[in-house]
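Only a single protein chain was left out; the remaining protein chains are all shown in position.
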Amino acid sequence: MTTVKTDDKTIFERRESAARSYCRSFPIVFESASGAMMKGADGREYIDFLAGCSSLNYGHNDPDMKKALVDYITSDGVTHGLDMHTSAKAAFLEAFERIVLEPRGMDHRMMFMGPTGANAVEAALKLARKVTGRTNVVSFTNGFHGVTLGALAATGNGYHRGGAGLPLTGVTRMPFEGSMGKDIDTADFLNRMLAEPSSGIEPPAAIILETVQGEGGLNAASREWLRRIEQIARAHGALLIVDDIQAGCGRTGSFFSFEEMGITPDIITMAKSLSGFGLPLATLLVRPEYDIFGPAEHNGTFRGNNHAFVTARVALEKYWADEGFQESVRERAGFLGTRLREIAAHLPDARLKGRGMMQGIDVGSGALASDICSRCFKAGLIIETSGAHDEVVKILCPINIDKGTFARGLDILEEAVGEISRSASIAAE
Amino acid sequence: MTTVKTDDKTIFERRESAARSYCRSFPIVFESASGAMMKGADGREYIDFLAGCSSLNYGHNDPDMKKALVDYITSDGVTHGLDMHTSAKAAFLEAFERIVLEPRGMDHRMMFMGPTGANAVEAALKLARKVTGRTNVVSFTNGFHGVTLGALAATGNGYHRGGAGLPLTGVTRMPFEGSMGKDIDTADFLNRMLAEPSSGIEPPAAIILETVQGEGGLNAASREWLRRIEQIARAHGALLIVDDIQAGCGRTGSFFSFEEMGITPDIITMAKSLSGFGLPLATLLVRPEYDIFGPAEHNGTFRGNNHAFVTARVALEKYWADEGFQESVRERAGFLGTRLREIAAHLPDARLKGRGMMQGIDVGSGALASDICSRCFKAGLIIETSGAHDEVVKILCPINIDKGTFARGLDILEEAVGEISRSASIAAE
Amino acid sequence: MTTVKTDDKTIFERRESAARSYCRSFPIVFESASGAMMKGADGREYIDFLAGCSSLNYGHNDPDMKKALVDYITSDGVTHGLDMHTSAKAAFLEAFERIVLEPRGMDHRMMFMGPTGANAVEAALKLARKVTGRTNVVSFTNGFHGVTLGALAATGNGYHRGGAGLPLTGVTRMPFEGSMGKDIDTADFLNRMLAEPSSGIEPPAAIILETVQGEGGLNAASREWLRRIEQIARAHGALLIVDDIQAGCGRTGSFFSFEEMGITPDIITMAKSLSGFGLPLATLLVRPEYDIFGPAEHNGTFRGNNHAFVTARVALEKYWADEGFQESVRERAGFLGTRLREIAAHLPDARLKGRGMMQGIDVGSGALASDICSRCFKAGLIIETSGAHDEVVKILCPINIDKGTFARGLDILEEAVGEISRSASIAAE
Partner (left out) sequence: MTTVKTDDKTIFERRESAARSYCRSFPIVFESASGAMMKGADGREYIDFLAGCSSLNYGHNDPDMKKALVDYITSDGVTHGLDMHTSAKAAFLEAFERIVLEPRGMDHRMMFMGPTGANAVEAALKLARKVTGRTNVVSFTNGFHGVTLGALAATGNGYHRGGAGLPLTGVTRMPFEGSMGKDIDTADFLNRMLAEPSSGIEPPAAIILETVQGEGGLNAASREWLRRIEQIARAHGALLIVDDIQAGCGRTGSFFSFEEMGITPDIITMAKSLSGFGLPLATLLVRPEYDIFGPAEHNGTFRGNNHAFVTARVALEKYWADEGFQESVRERAGFLGTRLREIAAHLPDARLKGRGMMQGIDVGSGALASDICSRCFKAGLIIETSGAHDEVVKILCPINIDKGTFARGLDILEEAVGEISRSASIAAE
């Protein structure tokens, strides 16, 4: 069979849609990856502080997952994703129940509605509307929940919304914690708007939120705010949906991002790192009393990716069976915070953002953040921005990154920031 | 690591959502599969006439794809799906260009917008609306295009639509060919509705259709009708979108289902069998002049499933590099038609439906079709129904099924139909 | 107080919106009117075949209504329209019950929801949706129901719909009788679309229709078709709404346009000639079981125009207390049909349209129809076009027009048509 010259990028220009994006920031062809490192077709290696946008929390090609997957394939395991019972799915469900749900006292059911985060959000919104008989959903400024039509209505980003081609309906936007400045208590604002019979806001089917807004700029909600939002949801008959697609699977230090926040969502969306291996897999956790879809009422071909079930089970058993992994993640998060504080000190108005292994620096402008990331890439570090103005340099490295690589990556970042700081100082003189 | 007793189905009842569906028709746990055969955890083997709902057109675990995938995994190939350049993606694009697009004179671009068919439909509708500045889309009775909010609006099935929880907007429904009886020329009807300035139908951004409606009951549109719909789309400034998710990848006998129909769609959605191996992968083919999304304007984490690119490339090179495979598919399709005609003869009002390797028998009622499928399953054949009333017994076996297995599967079907026919005759006496 | 020179039209150009319309066809300033005659500020008189677009079925300034109104005003009768009880309203309700409802065995309630037809349609649609808990409404091609957002969604005309500035939702468009040519049974089409569970048409809250489409081109539905539509509505749990705004109040020969059609709508909208005097007044007749709005749930300032109640009561008592008036209207309608047939004979492909005193000639093109109306106006006849292409010359004169004036008006029309016919013949030679 034919091989392709893998460093030939003309095929992408010739045939791939202009909608392609990450490849514009990292304009080389990648060939392989392991742990926190990616290797280009030209042989060059890069430290990966993006990790498939948090879809590879355990790093690339974890050897145990790899082995289990190869074994599964070699033994002709079922591949397709229709929701037939398979042994791979049974094993995953059993592990998820035993390792995740039972220890946390959660009786949620798991719905497989397609392997992407957007599928999960779509199903969550449909379900909440069906459960309550209401149509309105409250979501927050800077929230990102996907770009299919139902999910896009809940997404704040104007650039993505502009792609809809239709007015987006069924969602009322409320200010996220801190988004309106320090003086405005956004939970109180939400509560007043829902309580006031002439506010013009329909009683919502659900309130959907991320505990840490990943795409929105690493805005981390406080425990107090989240608890008040949960109370407001309950008081107004709305379901609480936590979109844990980016912040879940250990990214903040616990399996769910909300574990230490004292809340229990009615519906939880999970995707990205759920498979542990970068494979498409998503699920919805739903309180049993709200699990009211009929058979196939929400359906799809790739609902249960069996390859992903195999690696996902290994991920659970390897990393989450005891407390050790979480402790190591928190330790890394502490280190990350310390280093970022030092790095931020090079820039006059830089602010730390985020929580756990989902932190970054708001450098004040998209141009500056982009410059930093470009310099990092040249120096061998894959790193990206987020935020409404792309003003946050965000660290999304594997949460089990080895400390040496972690430090080296942060060194590269510090060097890039330092260079810019120095040249700005010189320019100012 | 723990293993699960794979024939224990209680985990599914305990933890999987009530939305699960296929497992209700086939209530065993499957463990492995090869070619056209699936094997249960109890060791029993089944002939597969469902093939992952047409997501396994080349059968289960094709050895060449398997080998390539295992090699890729073993060599630490990139797994995540962000749209960075990878050698696996380059090789797939190159093969698709060389084997599919160039020989057919198609200059379409390929957009990766998420790995499911619904993602593809969502992106197609958004794009058509953005290109034209119009909001209305014409879709057809009995069409099935997915269940996320944008796609669901284009889907006809009332049960699925009922799950939306919101009025579905932006779509005008028109009758598919033949759906209103023989006297009504549905293309002419559509044309009049669009041409009449007081019809109340807004000029559409797109007309979206399946050439053979898979879920809708294997309704196969004629060449003449499709050409007229294309002309109507052009005349009214609408893009023509062919949803080839189920009917594409060889199912009807050619790579695209529309190849012999004399039409060239502006946008084509592909998913299901695109990876060739059952893995989640979808793409949108878009005429270059309509490829107007900005970078990441439509985005997603699992846009480019690299594992799926690996198997998809092998599928193209193995099956589509020359005409041989298509000829063998058409030969099987001829055999299928002949056998189905014989089988249908057992039932008084049965009608043949479909085209190519996407044929079935309308047995007149959902209860009867369901009875037939249940008997088949007991006899070792996985087979399902489709149609608005689930009244069509549909054959979606691998299109490269070996002839012995094919015949055995059809024998089981004939026996089931025969039994029912005989008991009905006895009852009638 | 200042007077204005009433033949000075510059004030309209200077200050009235470009949305003004009828004044463009009849570019003079009118000062007074009586019976079927209008008089310009220049003293010239015109026969009125438009009658306020059917809002003056009994002609201008009926002396009995005039007297009653002047008496009411002189005696300081309540003028404002809030829905307080007034003696004028009581008298109107009592007359409507006695003269209209009871003799027809109708137990409908009367809702006053604002004095315009669009208000009535808006309230009818809201009510039907509330009653059924459904959102979809079926309306027909070429239907006209007003231009406020809810009513506009039910209106077919593309030019009016284009003014919405928003996608219009909540309405499914179906073909009106005869609109798709002779071969298509549009009632059967509607029934199939509603009966088919995968048609993609939601079960409707209501079917709304005009028995004769006034603005849509004087399309008169048959008794059989209307009865089938009523049966279809009942069978599918939808309310039947007859919009009798233009065709009601005697225009077709009976008080309601549907009386001889063998149907009893659940909701009826009335406006235009309801006051009998051209004053704004509208009402909704609602079966008591569907009269479920709470107090002021639909409200408005001018719900009950007391001046209009005064004249409306006189109209009922004068014209509808016995059969005599209806007979005279039918006689005029017969005369009109005969004359129009003669007039149409001058034009090769002209077709008669309409029913009762709501007839016209489809002359085949908007340009020709416009030319005819312009010539008529120059000769002293106010007459307008209707239809999707403005291709129908429509006669909407007072239904009690005196026969001499009626004949003179029709003579002018015949002369205009004859002139055109002759010049076309000469041009053809």
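A few notes on this one:
Per-chain residue numbering starts at 1, and chain names A, B and C are given in the order in which the chains are listed.
The criterion applied here is as follows: contacts are C-beta pairs under 8 Å (C-beta built on N, C-alpha and C of every residue); 3 or more make two chains touch, one makes a residue touch a chain.
Computed from a prediction, not measured in an experiment: that's the story for all the values here.
Of the listed residues A:87, A:135 or A:405, the one in contact with the hidden chain in the full complex is A:135. If you put the missing chain back, the residues of chain A touching it would be 135-136, 139, 141-143, 155-159, 161, 167-173, 175, 179-181, 183-184, 189, 192-193, 196-202, 216, 387-389. Chain B meets the missing chain through residues 166-167.
One rule holds for everything that comes next: only the chains that are shown with their structure count from here on.
Look at where the CA atoms of chain A average out and do the same for chain B: the two points lie 30 Å apart. Chain A and chain C, compared by their mean Cα positions, are separated by 58 Å. One finds 50 Å separating the Cα centroids of chain B and chain C. Among the residues of chain A, those touching two or more other chains are numbered 166.
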